[in-house]
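For reference, the structure I am asking about is given below.
Heads up, one of the protein chains got dropped from this complex, but the rest are sitting where they should.
As written, the chain order gives the labels A, B, C, D, E and F, with residue 1 at the start of each chain.
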Amino acid sequence: MLQKAISKQVSVRLKNEIEYRGKMSSVDPYMNVILVDAEEQENGAKKANYGKVVIRGNNVLYIKIEDKL
Amino acid sequence: MLQKAISKQVSVRLKNEIEYRGKMSSVDPYMNVILVDAEEQENGAKKANYGKVVIRGNNVLYIKIEDKL
Amino acid sequence: MLQKAISKQVSVRLKNEIEYRGKMSSVDPYMNVILVDAEEQENGAKKANYGKVVIRGNNVLYIKIEDKL
Amino acid sequence: MLQKAISKQVSVRLKNEIEYRGKMSSVDPYMNVILVDAEEQENGAKKANYGKVVIRGNNVLYIKIEDKL
Amino acid sequence: MLQKAISKQVSVRLKNEIEYRGKMSSVDPYMNVILVDAEEQENGAKKANYGKVVIRGNNVLYIKIEDKL
Amino acid sequence: MLQKAISKQVSVRLKNEIEYRGKMSSVDPYMNVILVDAEEQENGAKKANYGKVVIRGNNVLYIKIEDKL
Partner (left out) sequence: MLQKAISKQVSVRLKNEIEYRGKMSSVDPYMNVILVDAEEQENGAKKANYGKVVIRGNNVLYIKIEDKL
């Protein structure tokens, strides 16, 4: 199902409580995720912008899919 | 047995003490779980709603099945 | 040996110090355990009832078998 | 060598500092251990008795073999 | 996609909150990364220079790609 | 190289800062180690003697080889 969310907006919450939102351009079965036009949020506040970021799957708590599939 | 719980209501408790309740639309042997119409609860209080969330199995403490199977 | 304990009463202690007691309806080599008619205990006091709960094996500290085999 | 210690008295120390002593009735390469007539000790004081307990290997710090082999 | 970022400038954020910036001369599927002309940063301040450093992938939180691909 | 150190004196430092010194009678690729005539040390002070102890490799920080090989 994650494959169907490719190129959709997602929020990736990590174990350290930080959240990354952006367009998911790639995801694999370990939940390694590539986000483009991403931003980092902590407690709902934007902390930084990321053009392109590759998140290592073992840090992921969950991926929330924001767009309709 | 988890396969029999597909499309039932479940509560997924994570190691960080937070609980997600919703309809389980998918689960695999690593306990990667997809919930739809989910809500996040902490100490029994609702904290947020999630249309669709993919929880990474290595964070799962247990899955409680609420519906009769 | 765990297979012989199927349908017996067991206590499953997790790494987070919480204990689940119930009838073990299933267990696999990773110690993923399904308990039915389970209760959660902390420091010997009952905290909650669980009709059916699937515990992820990597959280398990030990399984104590209470019934005679 | 652990196989030679089967049915001997051992002490199993876990990462959480608690120690279990008993007769080792089974052990596998992951150091999953079954103890019978076991007792739990913390700082050298007995805390509880266990007829039969299955300890998950990933929690084990070491196994001390008390009997001569 | 990480392969396309070889010889580009990247920032590698580790789980311990420290960040390493440099030219990525190699990366493998575990996100083991080799950086050359690297520097260590904490809270945005440079702490040390590294000619060549091999970062073990299991410590990586994310890799941010700074150059255009 | 660890195989060449068999029957030599070694110190095994664990992640919990405790050190075990003794004759290494066995070691495998996961650094599961068997020590005989071992002693436990913390901050350089002897805390206990162990006739025979099997240390689980995933706890090992390093093995220092004290004898010449």
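The rule is short, and it goes like this: a contact is a pair of C-beta atoms (placed from the backbone, for glycine too) under 8 Å apart; a residue touches a chain by one contact, two chains touch by 3 or more.
As the structure is a prediction and not an experimental result, all values here were calculated from the model.
For chain E, the list of residues touching the undisplayed chain reads 14, 16, 20, 25-26, 32, 34, 50-56, 58-59. Although one chain is not displayed, its contacts with chain F can still be listed: residues 1-2, 15, 31, 57-58, 60-66, 69.
Methods note: only the chains that are shown with their structure count from here on.
Counting hops only between chains that touch, chain A reaches chain C in a minimum of 2. Rotation relating chain D to chain E, from a C-alpha superposition: 155°, rounded in steps of 5. Interface of chain A with chain E: the two copies contact each other largely through different residue positions, with under half of all numbers used appearing on both sides. With each centre defined as the average position of its C-alpha atoms, the distance from chain B to chain E rounds to 35 Å. Among the residues of chain D, those touching two or more other chains are numbered 58. Pairwise chain contacts in this structure: A-B, A-E, B-C, C-D, D-F.
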